[in-house]
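My questions will all concern the structure given below.
Every protein chain of the complex appears in place save one, which is left out.
Take a look at subunit A:
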């Protein structure tokens, strides 16, 4: 009995403990609830405050823009953007610190570029957000154009029967034509890529082919720019589909009927492409203008001629770097014929001497031994070859300027070789000498893409540079390229020169 009572007591105590624990939990929970309510109240207050602040900043932005009477949609957007800049500055101290720093050292020019590059590294700053927004917009407009550029013409792609055929026998329709020399293994990559694209377009009708697709080739639209770039570098070497003979000879009869129309379709396609390119170029200009003015609004002291230029240069570099390969892919599509002409001349003049394109004898050494294994103007050729590696227009322009300077230096050296009497009479070379040399250098570069790169530079060079040295050098480059393109047809123009 006593034992039983004892056991009861033990159980009771255990219950009691449990009860106490339960009560404790309850009170804890109640406390937590209270805390939550307090927190909620605080959050509401904060939100109200934030809203008030937003309104206040909006008003401030309105005041700043008050000068201009009626508001356009553009101004409205600008105002919203400026509000977000003010908001950002309330939450972050660095803009104030930089502003103070700039005020103290108004003559330190390095500060400007340091500030802008710092600004561009702050991914949550409205300027950077706007930058990304524009980049995605441009990319999304470019993407369908250049993905269509895969060897199939789009009208074929849109027919399920053909696309199935494509998926099963990609190699029958896309014979790598005799295009670029160094590309055999990249062509195969681009072939494995293209089926996945047509698959994307016809996911509904061609499901059974799914497992045959190479896994790495599924191109995800949301992917980062690195993937885009990788994708594009593979695509750069995709053979053009213009040579009808190659395509038509061994392809399916259902496709043959459409070949008849291909010439016409291509023409229409090209016109559409050009229109599209024009629109994209315009968009890019608008985007950069908008970015620049938001930058200048955020940091007013940047609004001087020199700081503005620096600012613009940084913005452009950030803007173009991830997009350039996609952009130039579209330029290459539009300029395909010019590139092909360039390539034909390039092959024809593979072993040409500078004299063959009109370089005066005094401006290059004739004896092969003189240059010890190299060829005339090789250093300029090497310099120019770097152009396609840069990813922003300003850097590319600088590359062209450097190329021309190297040419002048070489010309000077070669002239000294000729004039045995060592009186160094430096006479700078004029355009009459420069253009033939530049044409020779462009030929030796062996890079038809230069044509499209320069066409793109022409669109994106600043007005301020247009009449300056950069503009002059770009114009000279364009002239030399046009001359090279004309070389292979130019029976009428050039035989006399070849006799020199």
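Keep this in mind: a residue touches a chain if its C-beta (ideal position, glycine included) is under 8 Å from a C-beta of that chain, and two chains touch if they have at least 3 such contacts; residues count from 1.
Keep in mind that, in the parts below, contacts and distances are computed from a predicted model.
The chain not displayed here is annotated in its UniProt record as "Ras-related protein Rab-21", chosen from "GTP-binding protein RAB5", "Trafficking protein particle complex subunit 6b", "Autophagy protein 5" or "Ras-related protein Rab-21". Touching the missing chain, out of A:319, A:364, A:440 or A:483, is residue A:483. Only one of A:142, A:277 or A:297 touches the chain withheld from this view, namely A:297. Residues of subunit A in touch with the missing chain: 64-65, 67-68, 74-75, 78, 285-286, 289-290, 292-293, 296-297, 300, 303-305, 358, 404-405, 407-409, 412, 426-432, 434-436, 463-464, 466-469, 471-473, 475-476, 478-479, 482-483, 486, 493-494, 497.
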